[in-house]
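Missing here: one protein chain of the complex. Every other protein chain is in place.
Chain lettering (A and B) follows the sequence in which the chains are written, and residue indices restart at 1 in each chain.
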Amino acid sequence: MVLTGLGVVSSIGFGPQEFAAGLRAGRSGARPISVFDTTGFEYANGCEVVGFDPTEWLRVTDPADLGRASQFSVAAARMAVRDAGLEESELAGKRGLVSVGTTDGEAVDLEALLETSLNSGSAAMDGQTARRVPATMLSLAIARELGLSNVSAYTIATACSAGNYAIGDGFDAVRSGEVEFALCGGADAMCRKTFAGFYRLGTIAPDCCRPFDADRKGILTGEGAGLLVLESLDSARARGARIYAEVLGYGLNCDAYHQVAPNQESIQRCMRLALEDAGVKPHEVDLISAHGTGTQANDVTETRAIRGLYGDQPPRTISVKSMLGHTMGAASALGAIACALAITHGFIPPTINHRSSDPECEIDCVPNESIEADLRVVQNNGLAFGGNNASLILGKYSEKELVS
Amino acid sequence: MSTENITTTAAISPEQAERIKRVVCEILEIGEDEVTETSLFIEDHEADSLRAIEILASLEKEFGVVIDQAELPKMVNLRGVHLVTADAAGW
């Protein structure tokens, strides 16, 4: 099972080339939030997507029929298909899966409806906005735009690990031969209620996100979408497609412990399940793209889980959230894309904004500057509210190994 | 501003203390007879950091005040909560 197309909408660039350049340069997406009114918050930086024009990406759908997350989702899907060198008409003739992960879906629209309701009464809500709201729209919008009828299209709503959940699902569907391709990933649009919630929990950083840093103050919320084209190696080779990486396996589990707090033992088990599924030994892993939110609780717990599984010499462990902020349901999809690009282009994206390492986070987070590296096996973590953990393993694709 | 303060007593009325206790006990899901001025929310009553923020938020609503989240580390028991709430409310 291989990744042959990548689509990216992010605060540090659109499309795989720009995104890869941003990751290599350690670009920061942080800026003062403008997508919602930040009055009353003492600080409000975020990693928002700037300069996104939905009309560039929508051909059959009226942009006003889609919320911002669905627009991101469609744009990234169209990019991924194009990047894979596939014609949309060609895809329409194949059985496929469209699976998009999200945390908040179109919560921005729900807030707008609520505002109407508070100001003018519930009878005054806008119907077009209301129809954008069901989370299934994030995946159905892709099917509709690309003209895909013979697909199963649904949205995975497992919060901040949803991207990995969706990619794993696509991997299983392609692997068992029930679909010829999977278009999967995650999308989210920044919304005020989630910002306010994290702010209330004391987990929004005032300036920037510093994962694994002794002075880390929390997350920055972000937004965007990452969609990937997954197909079998045979299918990719038959059409001479470029292969970014192989999906080797993944693991899913649930803490069943606390809605918000992470659980070390359970995260460790999730990563172990992923390695077992991929048939990979811990010492073979070259890089971990951590969930790495930059909160006190996450970074210590995740680091301990990594050391628990990998021992005293764990692989380098980075957090792309230092650059992208926490893009919620898109986070682990963008993380997976970052891993695929890192494998393809032979570099490790840095953990930016780093000043001094937290002695409680005993990992090499590749501070501030990217480094060249030949990566063979990479792990991408996604953790979430509800204890929904998902860990994905990608590997370098090489022709030679097929001969043997 | 640290541990010494927690050992002093806030200037709050018995009625205010009762309201605070009710809020705290409801969140900790314990009976009002199970908590003392000095019993610790986390160590003695199985609270966690989310519960602590919830206590802060509920007190804000109950008394119509805003409590600085930087005060959370002091709100380890009822006595600490009394001090922080009295301070925020200007009692």
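Everything below uses one rule, namely that a residue touches a chain if its C-beta (ideal position, glycine included) is under 8 Å from a C-beta of that chain, and two chains touch if they have at least 3 such contacts.
Keep this in mind: contacts and distances are computed from a predicted model.
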Out of "3-oxoacyl-ACP synthase", "Urea transport system permease protein", "TIGR02186 family protein" or "ABC transporter ATP-binding protein", the chain not pictured bears the UniProt name "3-oxoacyl-ACP synthase"
Considering the complete complex, which visible chains touch the unshown chain? A, B
Taking the full complex into account, find the residue in A:C47, A:V151 or A:I243 that is in contact with the omitted chain. A:V151
Of the listed residues A:P54, A:G85, A:G197 or A:G308, which contacts the missing chain in the full complex? A:G197
Full-complex touch with the removed chain, picking from A:G51, A:G177 or A:P359, is A:G177
Touching the hidden chain in the full complex, which residues of chain B are there? Just list them. 26-27, 29, 50-51, 53-54, 57, 60-61, 66
Using the touch rule from the top, list residues of chain A that touch the missing partner. 39-41, 102-105, 107, 110-111, 113-115, 117-118, 122-123, 125-127, 130-131, 133-137, 140, 143-144, 147-159, 165, 169, 172-173, 175-178, 192-194, 196-197, 199-201, 252-260, 266, 269, 384-388
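The working rule: only the chains that are shown with their structure count from here on.
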Between chain A and chain B, centroid-to-centroid distance (C-alpha), Å: 39
In the complex of these two chains, what residues of chain B are touching chain A? 48-50, 53, 57, 69, 72
Chain B partner contacts - residues on chain A that touch it in the complex: 200-202, 258-261, 297
